[in-house]
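Worksheet: the structure to be examined is printed underneath.
Apart from one protein chain that is not included, each protein chain of the complex appears where it belongs.
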Amino acid sequence: LWLIGARGSVATTVSIGLSALRRGAMPTTGLVSQLAPFAHLNLINFDQVVIGGHEIRRPRLIDEAYKLHESTRAFERSRVDDAAADLEEIDACIRPGVLHGVGPTIAGLADAEWCGAVLPSAGEAVQRVAADLEEFRRAHSLARIIVINLASTEPPFDARTLPTEWDELAAQLAAGTAVLPASTIYAIGALNAGTVYINFTPSVGSDLAALQQLARLRRTCHMGRDGKTGETLVKSALAPMFAMRNLEVMSWVGHNIFGNLDGQVLDDPANKKTKVTSKDALLAEVLGYAPQTHISIEFIRSLGDWKTAWDHIHFRGFLGVPMTMQFTWQGCDSMLAAPLVVDLLRFADRAARDGAVGELAFLASFFKSPMGSHDHALAAQFQQLTRWAAERSNGAKPVKD
Amino acid sequence: LWLIGARGSVATTVSIGLSALRRGAMPTTGLVSQLAPFAHLNLINFDQVVIGGHEIRRPRLIDEAYKLHESTRAFERSRVDDAAADLEEIDACIRPGVLHGVGPTIAGLADAEWCGAVLPSAGEAVQRVAADLEEFRRAHSLARIIVINLASTEPPFDARTLPTEWDELAAQLAAGTAVLPASTIYAIGALNAGTVYINFTPSVGSDLAALQQLARLRRTCHMGRDGKTGETLVKSALAPMFAMRNLEVMSWVGHNIFGNLDGQVLDDPANKKTKVTSKDALLAEVLGYAPQTHISIEFIRSLGDWKTAWDHIHFRGFLGVPMTMQFTWQGCDSMLAAPLVVDLLRFADRAARDGAVGELAFLASFFKSPMGSHDHALAAQFQQLTRWAAERSNGAKPVKD
Amino acid sequence: LWLIGARGSVATTVSIGLSALRRGAMPTTGLVSQLAPFAHLNLINFDQVVIGGHEIRRPRLIDEAYKLHESTRAFERSRVDDAAADLEEIDACIRPGVLHGVGPTIAGLADAEWCGAVLPSAGEAVQRVAADLEEFRRAHSLARIIVINLASTEPPFDARTLPTEWDELAAQLAAGTAVLPASTIYAIGALNAGTVYINFTPSVGSDLAALQQLARLRRTCHMGRDGKTGETLVKSALAPMFAMRNLEVMSWVGHNIFGNLDGQVLDDPANKKTKVTSKDALLAEVLGYAPQTHISIEFIRSLGDWKTAWDHIHFRGFLGVPMTMQFTWQGCDSMLAAPLVVDLLRFADRAARDGAVGELAFLASFFKSPMGSHDHALAAQFQQLTRWAAERSNGAKPVKD
Partner (left out) sequence: LWLIGARGSVATTVSIGLSALRRGAMPTTGLVSQLAPFAHLNLINFDQVVIGGHEIRRPRLIDEAYKLHESTRAFERSRVDDAAADLEEIDACIRPGVLHGVGPTIAGLADAEWCGAVLPSAGEAVQRVAADLEEFRRAHSLARIIVINLASTEPPFDARTLPTEWDELAAQLAAGTAVLPASTIYAIGALNAGTVYINFTPSVGSDLAALQQLARLRRTCHMGRDGKTGETLVKSALAPMFAMRNLEVMSWVGHNIFGNLDGQVLDDPANKKTKVTSKDALLAEVLGYAPQTHISIEFIRSLGDWKTAWDHIHFRGFLGVPMTMQFTWQGCDSMLAAPLVVDLLRFADRAARDGAVGELAFLASFFKSPMGSHDHALAAQFQQLTRWAAERSNGAKPVKD
């Protein structure tokens, strides 16, 4: 498991959590992959996973873990104590991240000495990413690597400027003329190295024609975009209800507040735009028409990792009568995202073992903007996942003896 | 369409609504049966429906309609003005209702002169119900009758005292020794007369072994119990989300407040018990375990028909972290129930045309406690409905020329 | 009573309401001036009030009233029917409004023919306003005029460009060089004519050193700014609670959504800025420190006049424990504002009879940004009002026989 943004809150939680799971020190609550329909899949065990990653900041991972404990008041301090050795090992496998096209807010968080003062060309950066992965594979004799992007949201990237053929893009990279955002550089590095690339962020990543071609060429698979953890998850469960009852949604307002590093980045209007766009697509797809929507995301420092969302749904029923539903979601962001990262690792690992190539559309239920899928209704997406599982036999063991 | 509780808020709304639909005076918002998957079913048209019913109170239907307009502030007064002639016609088709086993609160609402001072035996009451239906059929040359129970909730009825064989129950009825609640008396009258019986209330109705036998004997069909209109509808959309994400629901509290006649009846602890039991079954079925639940229903006069529910869901995620979701539902009860009544009429009519016998389990999505079905997840229930529709050809016209 | 914005929702509600009150056709709910502490003040009766006003749009007032009835579903249609004659009389007393410095969004709503194609100089506009008031006084033989500004919010106006001496400003007006927003033009016209000017909007109005001088010179009184009707009213009741308990407010987020004409104007970022600034001052004043705050106002068409606010208060208690309070306010904006307008009319009329000069600081409880007062705690503000009342004897009759 290779995490981009390896010292962020989500990655830190993944690391603490996998450590506890490995030791059998906590229940598997929150893990989709532990549900009954997936029991026969012979998914990778928690103790078969080695973690490394890219990161642009240079605190110690264990300090990030203690900070997370303190700011969230969500889990016991002893969780970190107990994971200390594992966290130190992971820390040793973290390499400097890529800063292309991340915007000034993210760049401002980076440690200049660690990341290098001069920005290399996109092509060079791709090489470095691939080399980091290769070294990780070799050092730990890994059967395969799943790269999961957990970095902060980049500003929107205009994909129309890019060639749609991989050959052309490769030529630009070689010539040093390609302009690409970090998420895509990571994706190319990963796919080119034949590893699996999963994009848990709203950034563009591998969601480009040329990269889809690349994945097919390298016989590997990828998926994304934007993990569905909180407010949008609820939306994808609730919006179908209005559709199934033929109740007309007139407006749907969502107000999100939180105060973690991710929130600080989203406080930059450029980065926020990417996120809002990703959150807003669902309703029109599910309902078949576009009600007025408004999504706001505000950085409220005191909330830390506790993402609070208030949604107000104004709908019309029989005789045209307007009615209202409101909900408040108070979730600890990293605690919601981390288990999905573990699930994606396990499902993608199984798909890769089975030789899957291209987009892993059966993972749509995990994403706000699922690649290769237009169904946003949660139950339908979940059915895609269980159907995929039902079609699979027990399969080979995940790791060769 | 024969409505039990024909001057109640839901029935009044059905009557106003069908009148408007017949005249093309309003959109079909809220009608499930108007959705695309059902377009080919050749469902009965709004102008092919004649309405009659049973009722224990004796106000004029049109006055109830004006009162509903005033208390809900939900629809225009002109809606009632325009439906006046239709409402008067319906009023003329309403017959005195049955008061067996309804408890003192409902009995206290009844008009003694209209319902008769002396309670007949259950057997005689069944006869009268059947005769009323027969007369209605004859007077309007009806192809078939769909009876829908919209009466207030009865106190719990202990079904264990009843014979499970229809023959035995029929003998008790003939002998004058049967003790039955009104909802069951209506059901027997309806099924015995070969009409369709749909129970939109939590009362027991036809949900008894002997009546299931009766329905099969008479080659007719039935379904129930308890229309799923508001808070429970949302539950059935949301609870699967927690299950699909393996989030552990620790407690789910639902607090319902409203002030219509139904609320007044539910203010009686005996009647409330039936309702709470019906609302509470869902979670354990969907989640596979039973979290602590608490459901309260309180009569708050000022709210009238505006049923407001606050739900508080306390759940646990990764690392055992507790999180919270709350929602508030502010719905106009009759406006939510009435279109479902029209849908049930149309779907049941189609099923009856096709010769369906026994429980109409494909209608599970409409009920809090669906007969013949243990699936409470809304999306799965809706799939039952669309699958049923997909298996049907256009079918014959609903009414013979 | 002279209303600026005389065909807006608030003014329309004032007109309907005063008509009903005059006829004794409704209770006085919502009127502060009807509370016990003010019973002895001999306030002006509802039937002693004549209404006129300025307006930039040219629909018939009665049509606005019917539209308000339909869009709010808040009051009976017959309320408008019954007020028809009064509304027609008021309509005849409405004169074209002023468009200086209102910004393109408000200007875009104006009827060009009615308001005049060419913008006069500020000085000429002042003259016209004063002339309109004078004509109104003469036509109806009025004892005094209370001008209340109910117009939409103007963009921020930089008062530092203005002279602080009335003489200087008067000279600029005469010379045609003064640049003033409409709210200030109305205020000068009103004060210069010796009438009372009350600013119910967040626009600058008379809140300028030069105009305070003018009011004193003309021996008349004025007050403002920004009627406190909903979310801010609640804030001014709740924030003192946190202060009194020494609970530290870490953040206070307010999210406002509504869809009336006012909302449409506030959808323009320039106009919105004035409003947000006005809503945001309170907390720091009441708490004595400035927690992080975020106020958003979004135009959601389907809500019409129903202003819905969600507030999230994050605070810290003993042992530093963070806790949360949330509230949702669902109020019909015009119904909340209109009675306060009537109250301001009555209290200001009494103050004017008593010879009050300058700012009427005792009216602070009615305003989000009360002139001449730094106390934002509702209870303290209300005490100012009751103390003022207690100091007054019954006083003379409001109108000479």
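Chains: A, B and C, in written order; residue numbering restarts at 1 for each.
The criterion applied here is as follows: contacts are C-beta pairs under 8 Å (C-beta built on N, C-alpha and C of every residue); 3 or more make two chains touch, one makes a residue touch a chain.
The model shown is predicted, which means the values in this text are computed figures rather than measured ones.
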Inquiry  = One chain isn't shown here. Among C:1, C:16, C:162 or C:215, which residue touches it?
reply    = C:16
Remark   = Contact with the hidden chain, among C:336, C:352, C:371 or C:389, goes to C:336
Remark   = In the full complex, subunit C touches the hidden chain through residues 13, 16-17, 20, 26-32, 34-35, 72, 74-75, 79, 233-234, 237-238, 240-241, 244-248, 316-321, 323-332, 335-336, 338-339, 365, 377-380, 382
Note = It is residues of subunit B that touch the chain not shown, namely 73, 250-251, 253, 255, 257, 292, 294, 296, 298, 300-303, 308, 310, 312, 314, 322, 324, 326, 328, 330
Note = Hidden partner sits against subunit A at residues 70, 73-74, 76-77, 328
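Everything below uses one rule, namely that only the chains that are shown with their structure count from here on.
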Key: Chain centre separation in whole Å, for subunit B relative to subunit A (CA means)   = 45
Task = Quick one: which residues in subunit C touch 2 or more of the other chains?
result = 73, 328
